[in-house]
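What you see is the complex with one protein chain gone and the rest in place.
Order of writing sets the chain letters: A, B and C. Residues in each chain are counted from 1.
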Amino acid sequence: MAEFIAYLIAGLATGAIYALAAIGFTLVWQTSQTINFAQGEFVMLPAILILALVKLAGAPFWLAAVLGVALFIALFGWGFKITIVDPMIRHGVLPLAIATMALAIIMKEGAKDGFSAEAQSFPSLLPAQTLSFMGISISLQHIAIIVVACVAIGGLQWFVTRTRTGRQMQAAAQNPGVALILGIPVARMVMLTFLINAGLAALASVLISPIYLAKFSNGEVIGLFAFIAAIVGGFNQVRGALAGGLIVGVIDSLAAAYVSTSYRLAVPLVLLVIIILVKPEGLFGRKEERRV
Amino acid sequence: MSDIPSFTGNVPSPARSFWRRTDGVLITLLVAAVLLWFVPAGMGRYGTYVLSLWLVTAIAVMGLNLTLGLAGLKSLAQAAFMGIGAYATALLTTKGGMGWLPAFAISGLLTFAVGLVLGFPALRVKAHYLAFVTLAFSTLIWLVLRNEQWLTGGVFGLSNIPRPTLFGMKLDGHLAFHRFVVVVTLILALALWWLIRSPWGRAFLALRENPVRAASLGINIRNYTLLAFAIGSAYAGFAGALYAPLVEFIDPSPFALSASFFLLLMVVAGGSGYQLGPFIGALLGVVLPEYLRVTGGLYLILFAAIVVALLIACPQGIMGLLERGWTAIRRRPAGRNLPVKESAL
Amino acid sequence: MKTVLQVEGLAKHFGGIRAVEDVSFEVHEGEILGIIGPNGCGKSTLFNCILGQLTPTSGRVRLDGQDVTGLTPEEMNKRGVSRTFQLLQVFPELSVRENLILAGQEHRGTMLSRLFGPRDAGLTAEADRMIGFFRLGHLADARAGGLSYGQQKLLDAAMAFMAGPRLVLLDEPAGGVNLTMLGDLKERLKVMNAEAGSTFVVIEHNMDFVMSLCTRVVVMAEGKVLAVGTPDEVRANPAVIEAYLGH
Partner (left out) sequence: MDRRMFVAAAAVLCLSPAMAQEKVKLVNVVELSGAGATAGTNWKNGIDIAVAEINAKGGILGRQIEIVHYDTQTNPGNTRAAVQRAIDEGTYAVLGPVFSGPIGASMQISQRAEIAQIVGGEAAGLTKQGNPYLFRTSLSQSAAMPKIAAYLQNDVKAKTVAVVWVNNDFGKGGRDAILPELEKRGIKVVADVSTEQGQADFASDAIKVKNANADAVFVYLNEEESARFLRAAKQQGVDKPMVGETTLLGAKVIELAGEAANGVKGHVGLSIDAPVPAFQEFGKKFQQRFNYASDHNGLKGYMAVYMVKWATEKQKKFDKKGLADTLRGARITPKDEPGIMIETKIEQNGDLDRESFLAEVVAGKQVIKQTLPMINP
């Protein structure tokens, strides 16, 4: 039992990170039909930017963190939207999805050639301490990740459902045509989701890099899992992506424990296929009425 | 209303036959094959090898161009199918002691069959979900190739894959093997050319453009969807069956998910839906990196940036760009037999 | 008179919305049946249920007395029922002739003969006859997407006839077509009806078009059948006047 709880908490911590990435993923999908194959790289890059500011510009860490995150949101929230999404969206979803694949390559190789091919340690705000009770060791960092991610997601959920701007954003996502008629600034709302996406990615990056180390190739796994989490949870719901992230994280952790470490990756993928075949709208997603 | 012709009456005016029309694609394929037969004569092993690798990759891209570009099915497993073909051929010709030709045929049949099975989700789920299913499939295949060492050699791969001997000819040398690749590529390209111009090709296109309307015209969506997917996969299998003896060594890495992404980039960069697009796409994906190899790691960024720029400027890829240019020169309407749809995933 | 199509108590609900409710009518061989009704009264949903694009919530559809409820669109088409859609549904990248060949090819030969046989599935002459009949002769090799709206509408209708169907369901064939073109279309439909003996069901908004083309009319309102009869009978029906013509 103690063992199981240890796996569970480790899984929830990684799952929280996947959830942060998955939520941004579903947000931009909803508002602009962008399947962002560079989502993992979005989580990888902020930490690299911060370290680059520390190492190359000699900025103190806190300043670098603020600047790095701001720079990232500007470049990959606003910049991504206007330079890649806007010119391509009229060509349809596929060219855009492929452009994000290319973008992933550019980000990854850019981080490697522009900064370092080596993993870098990333300062943690919390000590790497372990709480121990009833024979279970719980990492403080893991708990912190779960708490921060849940607070951030809860805040987002509150923003979307309880504030005027949030509801406008939802309307813009669900039916841009009608939203426009109702006088909602749809373009601004869509941009807002891109900024939120970049913000969540930066948060995930700062949370996870102390444990994962900052490295150009970190995005591959995170991207894949964010993808699975978004589909498993449901493509059109914030809480779906949260649940999907946590479920996938826990399942991955338990798969490593009780299935086979060399086939560990297969378990979430099989889950993905089953969900798609049985409940394609995701565990928590809304069913979309079939149109003729 | 005397000017209304009778419906049942005969209306003469037999149209020009389809057969009489000159066909640019066919001519280009034949001329290119002849050139490629002779070009490498003075090129040395490396140049010849790159040309062969280009053609082999182009075969896999051709298959994906059929599934994606023509029938509109999004597959992220083309490299995995190539892996199945490559491993099947490698195992059959080394451990199985089989000749290359039967191994090639089996590789194609095997990938065709797997493609049929994997195509079923495509019927059940909405369009972009097929991409996710194939993404999962691709990674699962990679895991099997990596983990089942008793069969696939695992991370150490399979080495000493023999080059074929056909009709008593040993195709061991780089030039002989290259010419062999040229011939196989030509045969496969011609088969696809025929397929695309047959009623099947028209049905595939209808499937992509407007499946609802296609169904109302009696087009069997299920059969054509499965066939498009399976034939596309079989082409990946054929490519794999050539890749194994070309490199003489295989391990799981060239068949990973990122390689499937890369093949997809090539389809789009070359011009999705154009018959000659795959050759251009593979040229960009295989030959251009060789050319830029001196830039160290930077060429990947260059390649990706070219693709993004191309997609922004002309989502129909290089072929679309060429066609645009051609139209501008000739001032005649564009739109040949294999146009591109700008539609949702 | 022989009954070709029989619709019995057909209903289609979307969640709580009852788009079509208990609709019954018959289509007789050789007639042109019009279905009219205000926007959103469930006409297109009815078509989609008959032709298998949607599965009806309840009720039956019979073709020549055989139950065909829930068959797929392509199975219906194979049984000689073809249709047009409310919105344009030609294949813009194919030429006019290719569009027509596509519309007929699945009714000729086998899968294998469609792969290894002639490219036009032996349909070029047939397609050209159709092109001539709809007076699109000068456009045979043009891209369908480049045609004017009215011309595309004609092509759309022509495609429905390519397979030599016995029953054709036309969803608003006159929508957005200019007057000259409209006259053309009407005359051609009448000729086809008279010479080839095809049976038509036409959904239309344009009252004049329906009243002058159809032999019988079904009036729908709010998902239900309000009245059935000849154009004159329907015109005189007070319920119809109240619900539809009155506006």
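The criterion applied here is as follows: a contact is a pair of C-beta atoms (placed from the backbone, for glycine too) under 8 Å apart; a residue touches a chain by one contact, two chains touch by 3 or more.
Quantities reported herein were computed from a predicted structural model and do not represent experimental measurements.
Just so you know, the chain we are not showing touches A, B across the whole complex.
When the missing chain is restored to the complex, the residue among A:59, A:89, A:119 or A:270 that touches it is A:119.
Of the listed residues B:30, B:101, B:155 or B:309, the one in contact with the hidden chain in the full complex is B:155. Residue in contact with the omitted chain (choice from A:6, A:27 or A:202): A:6. The residue from B:76, B:181, B:280 or B:311 that touches the chain not shown here is B:280.
Where chain B meets the missing chain, the touching residues are 32, 35-36, 39-40, 43-47, 49-51, 53-54, 146-147, 149, 154-157, 159-160, 243, 246-251, 253-254, 276, 279-280, 283, 287-291, 293-294, 296-297, 299-300, 322.
Summarising the interface, chain A meets the missing chain with residues 3, 6-7, 10-11, 13-14, 109, 112, 116-121, 128, 130, 132, 137, 139, 141-142, 208, 211-213, 215-218, 220-222, 252-254, 256-257, 260-262, 264-265.
Heads up, the rule we're going with is that only the chains that are shown with their structure count from here on.
A straight line joining the Cα centres of chain B and chain C is 39 Å long.
Between the Cα centres of chain A and chain B there is a gap of 33 Å. Looking at chain B, one finds that residues 212, 341 touch two or more other chains. Each of residues 292 in chain A touches at least two other chains. Taken together, the chain B residues at the contact with chain A in this complex read 68, 74, 121, 124-126, 128-129, 132-133, 135-137, 139-140, 143, 146-147, 212, 257-258, 261, 264-265, 268, 272, 296-298, 300-301, 303-305, 307-308, 311-312, 315, 341-345.
Residue ranges of chain B in contact with chain C, taken from their complex: 1, 4-8, 10-11, 13-15, 17-19, 195, 197-200, 202-203, 205-206, 209-210, 212-213, 215-221, 223, 333, 335, 339, 341. Chain A contributes residues 33, 35, 37, 84, 87-88, 90-99, 101-103, 105-106, 109-110, 112-113, 220, 224, 227, 231, 262-263, 265-266, 269-270, 272-273, 276-277, 280, 292 to its touches with chain B in the complex.
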